[in-house]
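The other protein chains are all here in position, but one chain of the complex has been omitted.
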Amino acid sequence: MKQHVTATVNGDPVEFLSDPGMTLLDALRDELGLTGSKEGCGSGDCGACSVVVDGRLVCSCLMLAAEAEGHRIETIEGMAEGSVLHPLQRKFIEHAALQCGFCTPGLLVAAKALLDSNPDPSETEVRYWLAGNLCRCTGYDKVIRAVMDAGAEMRQARVA
Amino acid sequence: MPHVVVAGGDCIRFTGGATSFDVEADTVRRLIGALDERYPGLGEYIDKRMAISIDGEIFQDPGHVPLTPETEIYLIPKIGGG
Amino acid sequence: MTDVLDRPEAGDTLRVVGTRPARPDGVDKVTGRATYGADFTMAGQLVGKILRSPHAHARIVSIDTRKARALPGVKAIVIGTDFPDQASEELAGGEGASNIRDIALNCLARDKVLYQGHAVAAVAATSSSIADAALALIDVKYEVLPHVTDVEAAMAPDAPLLDETRFTTGLETKPDKPSNIASRMQLKRGDLADGFASADVIVEGRYITPAVHQGYIEPHACVASFGADGQCQVWASSQGQFMIRAYCAKILNIEASDIRVTPAEIGGGFGGKTTVYIEPVALALSKQAGAPVKIVMTRDEVFRATGPTSGAVIEVKLGAKSDGTIVAADVVLKYQAGAFPGSPVGAGAMTALACYNIPNFLITGYDVVNNTPKVAAYRAPGAPISAFGVESAVDELAEKLGMDPIALRLKNAVHDGDKAAYGPTFKNIGYVETLEAIANHPHYKAPLGPNQGRGLAVGFWFNVGGESTAAVNIVEDGSAVVISGNPDIGGSRASMAMMAAEVLGLPVEHVRPIVADTASIGFSMLTGGSRTTFATGMAVTQAAQKVVEDLKRRAAEIWDVAVDKVEWVNGSAVCLDAAKAKPDLTLAAIAGQSAKTGGPIGATIALNAQGAGPGFGVHLCDVEVDPETGHVSVVRYTAAQDVGKAIHPSYVEGQVQGGAVQGIGWALNEEYVFDGKGAMENPGFLDYRMPVASDLPMIDAVLVEVANPRHPFGAKGVGEVPIVPPLAAVGNAVSRAIGVRMHDLPLSPPRVRAAIDAG
Partner (left out) sequence: MSQLDYLAPASAEDAAKALAAGGDTARPLSGGTDLLVQLRAGRLKPGLIVDLKKIPGAIGIREEAGGFVIGAATSGAALGEHAPLVRAWPGVVEATNLIGSTQIQGRASMAGNICNASPAADSVPALVAARATCVVVGPTGRRTVPVEEIPVGPGRTSLAPGEFVLEIRLPPRGFHAADAYLRSIPRTEMDIAVVGVAVNLTLGVDGVITDARIALGAVGPTVIVAREAAAVLVGTRAEDDVLARLDEAARAVCRPISDKRGTAEFRTKITGVLARRVATIAYARAKERI
């Protein structure tokens, strides 16, 4: 039986019908047209589908769409404010922290969750926080630098 | 006369084991033609499977390249990449 | 940190090339707007799914699809015999030459399944769950056959044969019995026996590397639409839209111009997306269903049914004088090809000794079929495998001689004018410079801590050129569009725009690079072989140069001066005719009056690029081994590479860093694990174990620039070299840390602990 689900996605109310086996990732991509979240594995091992639910970073492939009922969901599509990129998005481009770009939305969502909870992470903290986001192109070097640099800029902006 | 050396691939299937020959030809296309005449089937095999190194530079499809008597030619397997 | 060792070049006045602008597709990719294979949707599309063999080797007795067809919502079912019959034919299109019949049989098996996961049938249905249900209703009867996955077991005379009609080629005498050894190849020089007889020191070893997957994060995906008029559209993520067009046309017997392939953004390929798996199947389903069909692989399917690279056995024997001069090398390479012939053993053999000047050698390579997925290209295909054996042996030789590993390599290094082990003579190579870059790097002299070891290894890749088409069109406001036919996997749009901007004299932001579909630009070989920035870049550069010539002609016409009195400087025509002092004409000014000077401004160049310079890499790795658990941590890593000229240094560094880390994964944990029935036991990221962020240190990329005179800006291919040295660099570091030579990959904790215990 299909469930009627209402939730908030990137601040906007949404509703859709969910097959009981449908994941939140399926709902975002197929029902709501938000294809920025990617499916790399479907088993929670790559992080390409990372979203934030009620402030908590999760893999949207490991959550049933029906579970989203009444919850607040943030995806990569909501990261920029209008056409103004989030500092992380800017720093990823600046540091060439993406090559193919497929893991990038998940990495950005995860990195934002990190900086939201820990504005001044060490390199080791960044590496462990992002361990669930596989990137096969970059070797992570420039990704880590971009996150650290974005953190520094955001701290600076807070002081100023 | 340009000197041809086979370095790899399965050319010896056609040449009866020979891996080095002198061939009278002034372009690569003519050289392959001459080889095919000498060893029937080798021409097509080279066309499909072999790259040709001419004086140190590897050409995948060098039909038109002119040859001189001093030219050193290596037949090597075509190279792709990832 | 990254250093660029610039070589002084006369008249180095580049404005754009060598800088680090934002990539043109960056915003799309950081906002989630970029459209990858699975992100595209067509109205009325059906869901396509594939039924795969549960057996590693079996004869297909029958396939009954009647029940599945009867299921409401099922719109099409295809099996192997629905494809037209294929002759065994070599077809250029993907990676070098490929046998089109094998590719078709790999997309859908016919008489036999040759590996667990081999596609047997496909359905298209109105929903994913109906497609799943239909797959379950297809009744396939198999006659299970004995299988073989290990390469040496497959070579044995009594091994189960994948193809009873296959006889080994490349032997002096024609064999009288069929074999899984598809071919043998040899490279030789001098006299091996004499060489070893003159050696003071001999090292000998047998090395094993497992099959590993390219590990791109995006599973294969496509949408295909077969029109009632025979016009086909394919939207797919791959390394080459023209490759997809060529293969689909051949497999389905369609005129290639009737297929329009639009390249989606590609979520990584590394060679693994240089062939087709699902596109011809989706087209066949679409034809039958009369509706577009989308197929998206699961990760499980990607591991079980798409290209790993070969698992291999490498035997190396080296002989050297006591001063370190290597006088003889005997290398035997046994590579798994998977279900069909075509392992990269040829390239493995040709690269094996490419860094060394050795008077006497014999390299023997075997291409061996076995019951695992058909191998696909993986970044410098074949080279990391043979390099692991050779570089481990050279390291052992250095230890035995008491020589510094760089000194030993310098002693035997190839230079310009030396004949490569695979034949040709080297020109404009930067190998010695790259070795010196590491020798002079602070890392090389940094002290090591307890339980730490330092490993060095070198690597070589040919780099290729080949056919590319590019167009540069000037827009009426003076900006420009660059059109090419190469999917952008790692930032090539940026390098195309930069090279065009450099020639046109425009700020790079005013050049918009586009990757076009197969109907909108001429043929281009796929993005692979480290060729795009080199070859397609050459086409872009030449097209831009042609545009500049045209702009100069138009300026001359406007000014009424001779063309040779016009110079193009920083995006403007400058009049050199002293008699007619004219204010400079900007590109925008000329573009604005193009109608009066001959119409639209643009040029297309189609070329077959030659002169791709070979690349060399030298990697230095420090590891720390936990002697009790056998766990290996890479604690410092420096990778130097001769890149010719870095067009966009950040993306060149990215290639070096990414390649190094893929190699580290190969060295430490990645492997295909098969159970007793030939089924892959770890077809997911959880147990396949690619490196994660916390496994690694920063990767210091050192770009050495020894210009390639055959490229307008000196570029050499860079993408593949960096995966060649790491296997041995890590292996040598571990061997030195624990004092035991490691021969088998991966260097997982159980293996390292066992080696320590065995002493």
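Think of it as A, B and C in the order they're written, each chain with its own count starting at 1.
Basically, a contact is a pair of C-beta atoms (placed from the backbone, for glycine too) under 8 Å apart; a residue touches a chain by one contact, two chains touch by 3 or more.
A quick note: this is a predicted structure, and the numbers were derived from the prediction, not measured.
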Partners of the unshown chain among those that are drawn: A, C
Among A:14, A:53 or A:152, residue touching the chain not depicted: A:53
Identified contact with the non-displayed chain, of C:290, C:359, C:592 or C:749: C:749
Footprint left on subunit A by the chain that the document does not show: 1, 3, 19-21, 23, 42-45, 47, 50, 53, 56-59, 61-64, 66-67, 69, 110, 113-114, 128-133
Absent-chain interface as seen on subunit C, which is shown: 129-130, 132-133, 300, 628-631, 633, 668-669, 673, 681-682, 685-687, 689, 691-692, 694-695, 748-750, 753-754, 757
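The working rule: only the chains that are shown with their structure count from here on.
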Chain contact graph, described as a line, ring, star, complete graph or other shape: line
Chain pair with the greatest number of C-beta contact pairs: A-C
Centre distance in Å when subunit A and subunit C are each reduced to the mean of their C-alpha atoms: 29
Inter-centroid spacing, subunit C versus subunit B (mean Cα positions, whole Å): 26
Residue list for subunit B, restricted to those that touch at least two other chains: none
Sequence positions of subunit C contacting 2 or more other chains: 214, 269-270
Subunit C residues touching subunit A - in the complex, by the definition given at the top: 20, 22-23, 25-36, 38-39, 129, 214-219, 265-270, 296, 298-299, 489-491, 648, 650-651, 653-655, 657-662, 684-686, 690-696, 698-699, 701
Subunit B to subunit C touching residues, read off their complex: 5, 7-10, 12-13, 17, 48-49, 53, 55-62, 72, 74, 76-82
Of subunit C, residues touching subunit B in the complex: 90, 92, 94-97, 169-170, 172, 183, 185-187, 214, 269-272, 274, 346-347, 349-350, 377-381, 422-427, 461-466, 528-531, 608, 610-612, 717, 719-720
